[in-house]
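The structure's right below; bear with me while I get my questions together.
Partial complex: the chains shown occupy the same locations as in the complete assembly.
To keep things simple, chains are lettered A, B, C and D as they appear, and every chain counts its residues starting from 1.
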Amino acid sequence: MPKILVIHGPNLNLLGEREVDVYGKLTIDEINSALEKTAKEEGVEIEIVQSNHEGEIVELIGKNKGKAGALLINPAAYTHTSVAIRDAISATKLPTVEVHLSNIYAREEFRHTSLVAPVAKGQVSGFGLHSYTLGLKAAASIMRKG
Amino acid sequence: MPKILVIHGPNLNLLGEREVDVYGKLTIDEINSALEKTAKEEGVEIEIVQSNHEGEIVELIGKNKGKAGALLINPAAYTHTSVAIRDAISATKLPTVEVHLSNIYAREEFRHTSLVAPVAKGQVSGFGLHSYTLGLKAAASIMRKG
Amino acid sequence: MPKILVIHGPNLNLLGEREVDVYGKLTIDEINSALEKTAKEEGVEIEIVQSNHEGEIVELIGKNKGKAGALLINPAAYTHTSVAIRDAISATKLPTVEVHLSNIYAREEFRHTSLVAPVAKGQVSGFGLHSYTLGLKAAASIMRKG
Amino acid sequence: MPKILVIHGPNLNLLGEREVDVYGKLTIDEINSALEKTAKEEGVEIEIVQSNHEGEIVELIGKNKGKAGALLINPAAYTHTSVAIRDAISATKLPTVEVHLSNIYAREEFRHTSLVAPVAKGQVSGFGLHSYTLGLKAAASIMRKG
């Protein structure tokens, strides 16, 4: 069975130190450990990448065409501005689950619109660490159905 | 530990027969069975109600103030039009998980805005039956943390 | 041949006494009599309901799935605010004719948009009592064609 | 009793060959025959004109001031762009029934607004050939009432 590609978008490398009132003390390493644990439970393999570069994310998705079985992505700031990431998802037809740590609908208005959402299978947002693990379960389930 | 209140909004009683191209053949009974099963796994009690009436949903939420520990709601059409359900959630302070069967961001533009989202803890959308079961896991986790 | 369901939306019970400058002295009983007469001429059976409750109208439409052959509805105020009635029509696939006593496009701007129109077969508006009888003829014709 | 003027707007001469998925195979001759038949039943005389020219339609309406008793018009594309036709209707005070073959509210957004609607008595739309015949009945009824 193909792996699931996991992409952390821009600034997520700063988690834990960043805006603790919004995101809590959770670090990217803790998220990754939880993802590895859930992956095992679900019997899927995952590959995790963090990138601050829109172009790098676009390329990564493009290269995984026909290789990854699904995409779990937290596009972070690029959620609201990147047509290129949206097009990469459309172009590769990777089944995509969009996740957000915080509830983006309870934040600034410009964060209410996601350019990625219309081409994703679904979203999970607002549950912190759990947004990722529930999202991975959803991605695994979609991949299994084929 | 208090129960989790599960509310199915308007027209969800017609599921399985309704717009099969959008929602598939899934019925409300199948969702409820899956929810009961997940509830057992999570060790939580649930109470499930379907209503087509905005006022009834408002009242149900109001009556569960201090009784239910969390709310799992698919507000369906009222997602986009009901300030009253939003206010009921704010007024009762019930931790709320909003779920949608389909990806509302890939549908008509008036379905892109949720009046409930800003007062919910988080959302799960686009995964059909799994939106509910993942949402219930999220609700159980929130309730356990207190 | 299945019946045609006729629904009068909110406040239409007050017709004749209500805003005489806009709606004239016509009463709901006069409309119903005219509808019964037209139904006989067209050889169709009709069932007429008036309701002020959005949820009740949603339920009524849902219950007529597979029973009624067409829906003739004056959604009145809910024309402009009810996604739930729109969804009920989509979910039941009842061929729907939307009617209005007055010309809604010559009134306040918020009355120019109908949430029901995009899922209806067609509309008749502005002809008072005749909006209903012409609408019933249209509904009967649609039902006959199958 | 004065005649009813019937105007077919731009491109309606192409009906039957035009966008069959939207308008069906109905031709303008079939519509005109049906109108003549309905006119007889209603005991009214009609004069039918098709024009692709906004100015010609404006002039035709102007010339019928005090001659025609009512106007049945499918302004087609000019529905959404012609202030001049609207003004001609206002200026001549001809009681006007606006008809559309298709449900304009279920098409592109720029077709949702009618500049003619606010100065018409009423509209019938979405019923194909029947939009015209029902519209003619409405026009005849308005004319009879004076």
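We adopt the following convention: a residue touches a chain if its C-beta (ideal position, glycine included) is under 8 Å from a C-beta of that chain, and two chains touch if they have at least 3 such contacts.
What you see is a predicted model; the values in this text were computed from it and never measured.
*Asks:* With 4 identical chains placed here, what is the total number of copies in the full complex of this structure file?
*Replies:* 12
The rule is simple: only the chains that are shown with their structure count from here on.
*Asks:* From the C-alpha centres, identify the chain that is farthest from chain A.
*Replies:* Between chain A and the rest, the longest centre separation is with D.
*Asks:* More than half overlap in residue numbers between the two sides of the chain C-chain D interface, or less? Answer same or different.
*Replies:* Here the answer is same, because the shared fraction of interface numbers exceeds one half.
*Asks:* Averaging over Cα atoms per chain, report the distance between chain A and chain D in Å.
*Replies:* Measuring from centre to centre gives 54 Å for this pair.
*Asks:* Just curious, how far off is chain D from chain C if you go by their C-alpha centres, in Å?
*Replies:* So the centre of chain C lies 23 Å away from the centre of chain D.
*Asks:* On a C-alpha centroid basis, what's the spacing between chain B and chain D, in Å?
*Replies:* 48
*Asks:* Give the residues of chain B that touch two or more other chains, as numbers and ranges in rising order.
*Replies:* Residues: none.
*Asks:* If each chain is a dot and touching chains are joined, what shape do you get: line, ring, star, complete or other?
*Replies:* line
*Asks:* Using the touch definition from the top, list the residues of chain C that touch chain D in their complex.
*Replies:* 103, 105-106, 112-114, 117-127, 130-131, 134, 137-138, 141-142
*Asks:* Can you list the residues on chain B that touch chain C in the complex?
*Replies:* Residue positions touching the partner: 9-11, 13-14, 17-19, 51-56, 76-78, 80-81, 110-111.
*Asks:* Where on chain C is chain B touching in the complex?
*Replies:* Against chain B, the touching part of chain C is residues 53-56, 58-59, 62, 65, 81-84, 86-88, 90-92, 115.
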